[in-house]
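Here the complex is missing one protein chain, while the rest keep their positions.
Here is chain A:
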């Protein structure tokens, strides 16, 4: 009853947006599609919400076939597109009311479902949607996508362009919604959000790199990972790039994430090498890989 995708392929002219994608989302699962811009996330969402037809492959949403039973799907899913797609000249309340009406329900009927979210924007209910801040717009859009109590919720990059506090709140809401038996498929380019999903699919260039729980994905990281910092970030990256044993380096905040080609490596020797490159304040320590590291490794 969740989502089932098998061998979906879609191309726009010569550009392949999705190639042979398959995965399943269990009912009640919070499933994340993690990938950079242009990975094909939005295309996949549009195929699943019956807006586009795949070139090849099958998919079902809430048990309905996306092609043959598209009308049933349109009745039973909530969709929040990546771009803010509400009526800017309608007020918060009018927007919500409109979406409730076209799905044949009322705000009162499903109020408990959207209550947690809607109370935060209710003080502004007479304000035009176009005049809301980014975070509030997303909360309103989520309320509108939820007001008809959908079985499956599609959220295409819901937190892009939203401040960190609102992002955190938004994910807390998703967690609460999940408890109300709503299957959620969410996409995001932010790796830190991936950890909050039950399972994630890493997607790039229209291909799925890996599907697993966030913990499992991290544990599959093949090599020991080191945090390295020094007084001069630029010099550090350059020195490591020229180091003959370097397998991968990846700037990560104030550190550089480093893996070595060899199975065992000597931290002291690397430190000596870096010191010979006129770097000071060098710290090297083993660290836990993140989803971002895994992604970069898989995307290589």
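Simple rule for what comes next: a residue touches a chain if its C-beta (ideal position, glycine included) is under 8 Å from a C-beta of that chain, and two chains touch if they have at least 3 such contacts; residues count from 1.
What we mean here is this: contacts and distances are computed from a predicted model.
Engineer: As a check of understanding, state which of "Multidrug ABC transporter permease", "FTR1 family protein", "Molybdopterin-dependent oxidoreductase" or "Trypsin" is the UniProt name of the chain not shown.
Structural biologist: For the chain missing from the view, the UniProt record says "Multidrug ABC transporter permease".
Engineer: Would you indicate which residue among A:8, A:34, A:62 or A:77 is in contact with the undisplayed chain?
Structural biologist: Considering all chains, including the one not shown, the answer is A:77.
Engineer: So which of A:90, A:195 or A:296 would be touching the chain we can't see?
Structural biologist: A:90
Engineer: Given that one chain is not shown, which residue among A:18, A:52 or A:256 touches it?
Structural biologist: The single option touching the absent chain is A:52.
Engineer: Identify the residues of chain A touching the omitted chain, counting contacts across the whole complex.
Structural biologist: Interface with the chain not displayed, on the chain A side: 46, 49-53, 70-71, 74-75, 77, 79, 81, 83-90, 94, 97-99, 101-104, 144.
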